[in-house]
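Supplied in structure tokens, the structure appears directly below.
With one protein chain withheld, the remaining protein chains of the complex are depicted in position.
Each chain carries a letter (A and B) given by its place in the written order, and its residues are counted from 1.
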Amino acid sequence: MNELGLHFNLLISAILFCIGVAGVLTRKNTIVIFMCIELMLNAVNLTLVTFSVYLNNINGQIFVFFVMAVAAAEAAVGLAIILSVFRNFLTVESDEVAELAG
Amino acid sequence: MSPAELAAASPLIITATGACLVLLLEVLGFSSLIRNFVVICTFVLCLLTSFRLGDFNDVVFSGSLFSDSLTMIYFAAISLAGLFTYLISFKALKGEGVTSGAETDSLFLFSTAGALLLVSAANFITLFVGFELLSLSVYALSGSALKQKASSESAMKYFIMGSFSSAFLLYGLALIYGATGFISYAEIAAVIPSIRSQLIILGVLLIMFGFSFKVSLVPFHVWTPDVYQGAPTSVTAFMAVVVKLAAFGAFLRLFSYCFSDPILFESWSKVGWLLAVLSMTVGNVLAIQQKSIKRMLAYSSIAHAGYVFIGFLALGQNGGGEAATYYLLAYSFMSIASFGLVSLISNNTKEQYDMDSIASYRGLGEKKPLYALLLTIVLIALSGMPPLIGFIGKFFLFTVAHEAGYTGLAIVAAINSVISLYYYLNIIVQMYFTKDENASAKSELGSEEMIKQQVQMSIPKFVVILCTLLIIVFGLYNRPLYLAAELAFR
Partner (left out) sequence: MNTESLSILNIFMFILGGLSLVSGLGVVLSRKSLNSALCLVATMFLIAGQFALMRADFIATLQVMLYAGAIMILFVFVIMLLGVEKDAEKLSFSVPSYFSISFVFLFFGILFFGFRDGIITSAKSIVEGSYLDQLESTTEPINNFVTGTSSNPVLVPDLVVTPKSIGNSILVDQVVSFQAIGILLLASIVGAAFLAQTKKAPLLPGRGLKAMKEKHGSSTN
């Protein structure tokens, strides 16, 4: 992989990460916020694999393997939390889930 | 297994096995007493196997885990804190709407396992996996009062903000990997002095942001008051103590081992300075106007995280790591005692969240003199008055900061301690010098029932009394804690 590929992929993943950040800060639906977090994690995966291929080092791809497993576990717990919130509040909009002050 | 591997792995193995055993016991239909006993045994065994004799400094399992004195001290602290927090949760969880026992017990053990893994991590993968194991279990724990709206909301906020921050942490780790080509601490530390790349400083800043969410430094503290208030009180104690211990321990090691190269330090220390100052000031100032005691304790824990972070700015020769560890150990005792007392006091009545307000602490000096006395001691310790533990911890930190050249920071911290005195004393005044106007309206328990209740909750009470005694004892004779902190950074 040549340098052009490296820089382009890094730029793309940086932009995707920032799009994810913007989504988390802007959207109100909790499920969409969580999807934007998954987008951020995907951007980081892209960074890691790009570096791994460029540096001829397998560790980056192993790291991605573990990150994917962690993301799966996180999705399970996160969606269960969202379900529990829905049962109590009957909504998943983050501005309506505001019983605690502030 | 070599002794080093056994020493590093056995607390982890014991904790994870205990968690699985707890789940198995529940399925097989054993009573809850046996289950509680198993959990306590697991914590105690974990505490006992954390210690290792002799001089050692190993990296085991092909560079995945450390087994050195810092690991030993933090393992002991985490297992002890986990044990105390678990003991505080007896009977208290039921009162707060957490119906089942086995899942919460196993989640306590899983999160302790994650904390242990995090502290002993020697490469980025282990760091991240331990971080997430700790976090996910605590997210589930904080939402464990299923019918309570506040608990679900706190779980949701904690989860969203926690995952957000761990994505930042991961990006930082990825950039460091890209800049250096390695993922294990030893190789990175060897290579960083010779690399001049913007990616490294960027990675360090992102790691710092991710970690600041976890220990609730300003401006990443927004989740703390809501989550601390909404979660069940013993889970809050766990969050305030074990999560902070593990996260600070892991990142003390990472920053002191890999990122303390002088030129790199120049770049990130400015941001660190800002984080410390903001945390102390915002935490203390915003705690003044809080009406709920758990929120007040949350803001004070933000301030305490700021104090501990001063130690980061003086890593290496100046003894910042020792001071931070000392203050963390002291803070653990004080925090467990304070949250334990809040849990005990509020569990006496049916309306949990009513009891959360500071106004309900009026006249506690007459109604429950023992609790009022204990709370007074703990609050004075938290504010840093001599001769208790908090004072020596702060003194140590200020000295270290001054020697590292951050005298302004030490002065700011001292001023903030004085500010914090105000809101701690406010509670003491409410307890002793204010009459409770609604005394006749509330349900008055007869004296026999009061005695019966006090006996029933003896285990959490015992833990709280023990912690308070330790606060006093270690305040007067601080040699053991000082030795422990110094040992960690030998």
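Criterion: a contact is a pair of C-beta atoms (placed from the backbone, for glycine too) under 8 Å apart; a residue touches a chain by one contact, two chains touch by 3 or more.
Computed from a prediction, not measured in an experiment: that's the story for all the values here.
Partners of the chain left out, restricted to shown chains and counted across the full complex, are A, B.
When the missing chain is restored to the complex, the residue among B:T42, B:S64 or B:S166 that touches it is B:S64.
Shown as candidates are B:G82, B:G162 or B:G181; the residue that touches the absent chain is B:G181. On the side of chain B, touch with the chain left out of the figure occurs at residues 9, 12, 16, 19-20, 23, 26-30, 61-65, 100, 102-104, 106-107, 110-111, 113-114, 117, 123, 125-126, 129-130, 132-133, 136-137, 139-141, 143-144, 146, 155, 175, 178-182, 191, 194-199, 201-202, 205.
Counting over the whole complex, chain A has residues 1-12, 14-23, 25-29, 31-32, 34-36, 38-39, 42, 45-46, 49-50, 52-59, 61-62, 64-66, 68-77, 79-84, 86-87, 91-93, 95 touching the chain that is not drawn.
In this section, only the chains that are shown with their structure count from here on.
One inter-chain figure worth recording: chain A and chain B are separated by 26 Å, centre to centre, where each centre is the mean of the chain's CA atoms. Within the complex, the chain B residues that touch chain A are 124-125, 128-129, 132, 136, 139-140, 143, 146-150, 152-156, 159-160, 163-164, 167, 170-171, 173-175, 177-178, 181-183, 225-226, 229-230, 292, 295.
Note for the complex: chain A touches chain B at residues 17, 20, 24, 30, 33-34, 37, 40-41, 43-44, 47-48, 50-51, 54-55, 57, 59-60, 62-63, 66-67, 70, 73-74, 77-78, 80-82, 84-85, 87-89, 94, 97-102.
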